[in-house]
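Only one protein chain is missing from this complex, and each of the others stays in its spot.
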Amino acid sequence: MTASDFGAALPRPKRDLLPIFAPLIVAAIAAPFIGSASSFVTLTAAGVAMGMMIFTMASGLTLAFGMMDVLNFGHGAFISLGAYVATLVFTPLASWAQADSWPLNLALLALALAAAVVVCGLFGLVFERLVIVPVYGQHLKQILATIGGSIVAEQLLYALFGPDVIALAPPASFRGSFVIGDAAIEKYRVVATLVGLVVFVGLTLALNRTRIGLLIRAGVQDREMVEALGYRIDRLFVGVFMAGAALAGIGGVLWALYRQQVHASMGGELLVLCFIVIIIGGLGSVGGCFIGAILMALIDNYAGFLAPKLALVANILLMVAILLWRPRGLYPVGGR
Amino acid sequence: MTARLALDGVHTHIGRYHILQGVDFDAPAGATTMLLGRNGAGKTTCLRTIMGLWRPSRGRIALGDSAISGLRASAIARAGVAYVPETMAVFADLTVRENLLLAAREGPLDEARLQWIFGFFPTLKRFWLSRAGSLSGGQKQMVSIARAIVEPRRLLLIDEPTKGLAPAIVGGLIDCLKEIKRIGATLVVVEQNFRVAREVGDWVRVMDNGRIVHAGPMAEFAEDAALQARLLGLSLDGRQ
Partner (left out) sequence: MMILSGPPPRGRTLQTLIVVVTLALALAPLLFPGAKPLNVAAKVCVYALLGASYDLLLGYAGMVSFAHVMFFGVGSYGVGLALYGLGPSWGAAALGLAAALGVSTVLALAIGLLSLRVQAIFFTMVTLAVSYAFGVLASQLDWLTGGEDGRSFRVPEVLQPGFRLFGGPLFGVAFNGRLISYYLVFFVSLALFLALLRVVNSPFGRVLEAIRENPLRAEALGYRIVFHRTLATCLAAAGATAAGALNAVWLRYVGPDTALAGSIQIAILVVVVIGGMGTLYGAVLGAAVFVVAQNYLQALLGALSAGAADAGLPLLTGLFHPDRWLLWLGLLFVLAVYFAPAGLVGALRSKDEATP
């Protein structure tokens, strides 16, 4: 059959790499304004760390929307829950936290992360069955129901853990900074960045190298066809939702240690940042989410240094700018 | 392996539209049945209902001995039904290889089967690792059909495979369908292109207004120009 040999050989698929340069461009633009190299390094490191944390929180949100058109305004509850779980792990093991031994500290962090994954994953399952299932396919009701769910969850957290802010100090060997020349990079930020990178690499490998990952990527594009190929997309989605909740929990742990405090209201505030990130990145795209998070965090840190009161406004402007350039985000997925 | 498809009094409502209004349809096992009709007659809805993507409001659908009406689409697929939609529904961000991998539920891709597919779709071999979204319309159609045959199935539902394709490619697709027939699958094909229908189909069923208005062997139907004109609203021998 001569079908396609109709002239053109298929051009090399163009990798859409332009958005990857965006964070570099932003960094390059900000550098001269910041002036001192040491400040620049510190701010950039801070931005990268923050971006990694927000990425962890937002990745589940974007996958859930990409796959099943489910917009969960209650996602912040998973973040807060993760943070509270961290306090439950750190308090009895305070001696591990106070020991100035990084293997022990790392073990403690790993334990807290594991606990957050389990608790938030389970809570995600409950949330999906109770709150989301009745309102599949109805956006307005989803928004309302999940907001209601988030209010109830936040109040439940206050009822269980008390309404006050709980302090949470990072383990001893993670405090302080690495000093490189003039620049100081907080040790904890490095740890958070590493954890975030592990999550990103793990997520990317899982999506690209496993059969389930293949199903998820296909489901984000066309869930009906995946079902028609013989797969229970609804069960797949529950798994994705739970994973998203678990990831949010990880983000919550990291953020709580970063800010050194835990309070149920943090989920709601971080959720707004997550929305900005997934709008920028494109709904359904993990890669877009990653770049979006780094971009937003860099802008937040640079603007925070240059014009502190305008930091959040700067992020809104970033979001608007990206939407003007690509109305569906950097890497929109599927036909939506 | 192959099986007879039988629809009995099937109704489908979409919203408040009553699309299928009592479809009695059968596709004999191992043969190719063409589903023809004017635009809007309900042919796509019929296929989608069989596939379980729309739920029938009334009636029974049986594949061989088992009833498949009311099952989820994934269950129907696992009963051995493959679907090639009108929109092709190729996963654009996945490679050709990944598209086929998804369709191969039993495990890794069968090498012999793949070679057979490459036999009539050599292009797929060339673009094996390319993003499916960057392929042309005809190439995407190949991917879509390849997905349906990458493993043996009892029933193939194909919706307008030649729609929008250049004549040269249509010829190739006819060869492909004949090749699939040769290995003995049951096919139900919706087709607007009568030349294709005539060459490939053993049986013909014509739909109008959500019902089957004619059923019989293709050979007879192809001879009866008056009948064709009446049911399909076109005079055929001038075309294609």
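A and B are the chain letters, set down in written order, and residue numbers restart from 1 in every chain.
Assume a contact is a pair of C-beta atoms (placed from the backbone, for glycine too) under 8 Å apart; a residue touches a chain by one contact, two chains touch by 3 or more.
None of the values given here were measured: they were computed from a predicted structure.
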Sort by label and list the shown chains the missing chain touches.
A
Among A:151, A:169 or A:197, which residue is in touch with the absent chain?
A:151
Which residue from A:185, A:199, A:283 or A:333 sits in contact with the chain not drawn here?
A:283
Residue among A:201, A:272 or A:321 that touches the chain left out of view:
A:272
Contact footprint on subunit A, counting only the chain that is left out:
65, 71, 131, 134-135, 139-141, 143-145, 147-149, 151-152, 155-156, 158-160, 163, 268-269, 272, 275-276, 278-279, 283, 308-310, 312-313, 315-316, 319, 323, 327-328, 336
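One rule holds in what follows: only the chains that are shown with their structure count from here on.
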Per the C-alpha means, the centres of subunit A and subunit B lie apart by a whole-Å value of 42
State the interface residues of subunit A toward subunit B in the complex, per the touch definition above.
1-6, 10-11, 13, 211, 214-215, 217-218, 221-222, 224-233, 333
Which part of subunit B faces subunit A closely enough to touch in the complex?
51-53, 72-74, 77-78, 83, 85, 89, 91-94, 98, 101-103, 105, 120-123, 126-127, 130-131, 134-136, 138-139, 142, 147, 166, 168-169, 171-172, 175-176
